[in-house]
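With one protein chain held back, the other chains of the complex are shown just where they sit.
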Amino acid sequence: MSEAKTAIAEATADAVNVRGLDLTGDLMGHVTLTELFFLLLMGRKPDEREREMTDACLVAIAEHGLVPSVQAARMTLSAAPESLQGAVAAGLLGCGSVILGATEYAGAMLRDGLASGADPVAIVREHREARRALPGFGHPLHRDGDPRTVRLLALSDELGVSGEHVALLRAIEAAVPEVYGRVLPLNVSGAIAAPMLDLGLPAYTLKAIPLLARTAGLLGHLREEHERPIGFKLASLAEAGIEYDG
Amino acid sequence: MSEAKTAIAEATADAVNVRGLDLTGDLMGHVTLTELFFLLLMGRKPDEREREMTDACLVAIAEHGLVPSVQAARMTLSAAPESLQGAVAAGLLGCGSVILGATEYAGAMLRDGLASGADPVAIVREHREARRALPGFGHPLHRDGDPRTVRLLALSDELGVSGEHVALLRAIEAAVPEVYGRVLPLNVSGAIAAPMLDLGLPAYTLKAIPLLARTAGLLGHLREEHERPIGFKLASLAEAGIEYDG
Amino acid sequence: MSEAKTAIAEATADAVNVRGLDLTGDLMGHVTLTELFFLLLMGRKPDEREREMTDACLVAIAEHGLVPSVQAARMTLSAAPESLQGAVAAGLLGCGSVILGATEYAGAMLRDGLASGADPVAIVREHREARRALPGFGHPLHRDGDPRTVRLLALSDELGVSGEHVALLRAIEAAVPEVYGRVLPLNVSGAIAAPMLDLGLPAYTLKAIPLLARTAGLLGHLREEHERPIGFKLASLAEAGIEYDG
Partner (left out) sequence: MSEAKTAIAEATADAVNVRGLDLTGDLMGHVTLTELFFLLLMGRKPDEREREMTDACLVAIAEHGLVPSVQAARMTLSAAPESLQGAVAAGLLGCGSVILGATEYAGAMLRDGLASGADPVAIVREHREARRALPGFGHPLHRDGDPRTVRLLALSDELGVSGEHVALLRAIEAAVPEVYGRVLPLNVSGAIAAPMLDLGLPAYTLKAIPLLARTAGLLGHLREEHERPIGFKLASLAEAGIEYDG
């Protein structure tokens, strides 16, 4: 079934080999974490425009304030300070289909749309008729447009990254008012998915972008939680607003 | 007890503010993920030598082949492919006191050693007498020296990062043979802890470095697992070597 | 959107109320964990036959040896012994769609089959034609029949639990050879789903059975891991069988 092989890395007594390169001689001091991440995911180093686009996507999605996953992580650290890794894990477990998964679903929609040559209006209509959310569009807070979106697509154009996936995303955005009768703003998940697909990242792996980025965000919150705790406060504020009717 | 405040980030309808900066205008397209991570953790952007040192530490610890946490993550993805976040979380949960926690413990030893002005030989002797492992020293595979260590400390010197924590680490390394009667090689956890402490990261938060770095590594393995699965193979190889004596 | 209420439990200064009952006076010393679990899930205490069936399902699925999720948990404890909860969490994260999720999917198939009045042969054919696994059937190890299955359905009959869901499951089992041209043995997930649906547990919540049961199993393994460790051994056995081709 499987080839029983890995191309990611191996450690020997005197070296660590990563994707065919020597960690110590070829990578340390020569590449950034983002470049290493790209190498690990894609099997090759990014060029400068790929690096810039990947960094912009990671930076765009790393932080969004006290979102549920951050609250879960901070409460977990309050209760289990012996395990920083447990608090990060609890936060990442909330990076699911509803919150950050739209990256993957928007990516699949763009990939499948290109594969089938479907008309953008038809794609939007299909979602509306099935009463499914249109992945990559809409945001509960940024109702009049997500500021990160404009910036990401501008960078993607500027860097020459934008290709057929960005084009289809824009065509879908343009088709939304025709089908929904109103604007449904493009969100950051859609605006990450399209340029990263144009760089060659497959849809399934798109969620790697928010997962790595949010880990950085969570670690920032968790240092703060250690020094200026709000975890139990968050829980008591929330509990006070819920009635027991058992 | 707590101030009920956070300085990390907030999202409003038309902006995301991160550590007092505007995400869209000040950060996206201007900073790398590593620079954002430093900003989130430290409350200020790194200068170029701080950025280089942080990237070198992250790159050094991101990958080490099929270590237990990678195996746990790959088996978890095989069993639960619907949750990429769950597989990453399972992998991070293995970044504990035995495997990557030495970063934190080595950091605490250096911090406390400087605070108390203890003699390096006394520090080593104290660990040996209490039969506690000397954090930051020794490695089951890299028995004759960890190649990442030399590179990290050379970079730390070159970049002018090395300060009193790196000096104490070297003094402890030099004191080891006197106490143990043999060389106990410095490992990557120790060689990350000292320069990062010299950059101002507190000991408690040092584990943020391996946690972010390993997330990148895990995501590389998990893309591969999706396309070239070995998770169940790993489990059956291991199971075959264990006898039931119930 | 939500009512902002919970009927599960509340704690006051001098009592804990659970599902309308007093924890100390009504439950402690009066109910088993299984009865409390049934009360929490269903909002009412089980009668004796419901209790017996639920216990039998839990006991059936708690242990299956060194499966991948157990290996992940044991490796995690080896690496992070400070966090027993982290090792349990790592194990549970592998209770996903491929390994134990069939309980939920088999349940949905039975529920939907009854709702639509579909013919059992048609249900089987639909799965085969869509090249989807038939949930609740087949097992990589128990190829000639899963011993737990026979026992569970016999108990379900004996206790008078078997209703329309068990009947449909048996009809599907009987239809398999007609469609597949061979026997595909019923597995434990199917044999848990049908009686628990007949007791009123909705399909979405069926996975609660393997999740609670496996927690008990994992905790047994983790005590053993603490006293007779094999976590790192498992990882080295597995690693030795995988080649690096980076």
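General observations
Should a chain be cited, it is by its letter among A, B and C, assigned in written order, with residues numbered from 1 in that chain.
The criterion applied here is as follows: contacts are C-beta pairs under 8 Å (C-beta built on N, C-alpha and C of every residue); 3 or more make two chains touch, one makes a residue touch a chain.
Just so it is clear, the structure is predicted and the values come from calculations on it, not from any experiment.
When you scan B:53, B:80, B:98 or B:124 for touch with the missing chain, the hit is B:80. Contact with the undisplayed chain is limited, among A:46, A:138 or A:231, to A:231. The omitted chain makes contact with just one of the residues C:111, C:127 or C:221: C:221.
One of B:7, B:122 or B:141 touches the chain omitted from the figure, and that residue is B:7. By the touch criterion stated above, the residues of chain B touching the omitted chain are 4-10, 17-20, 80, 82-83, 85-86, 89, 241-246. Considering the complete assembly, chain A touches the hidden chain via residues 65-69, 71-72, 75-76, 78-83, 86-87, 89-90, 93-99, 101, 230-235, 237-242, 244. Panel shows chain C; residues 1-16, 18, 23-24, 27-29, 31-34, 36-37, 40-41, 52, 55-56, 58-60, 62-67, 83-86, 88-90, 92-96, 141-145, 147-148, 150-152, 155, 202, 204-205, 207-208, 211-213, 215-217, 219-224, 226, 228-230, 232-233 of it touch the chain omitted from the view.
What we mean here is this: only the chains that are shown with their structure count from here on.
Chain B has its Cα centroid 22 Å from the Cα centroid of chain A. Distance between chain B and chain C, defined via averaged C-alpha coordinates, is recorded as 36 Å.
Along chain B, residues 65-67, 83, 86, 89-90, 93-96, 230, 232-233 each make contact with two or more other chains.
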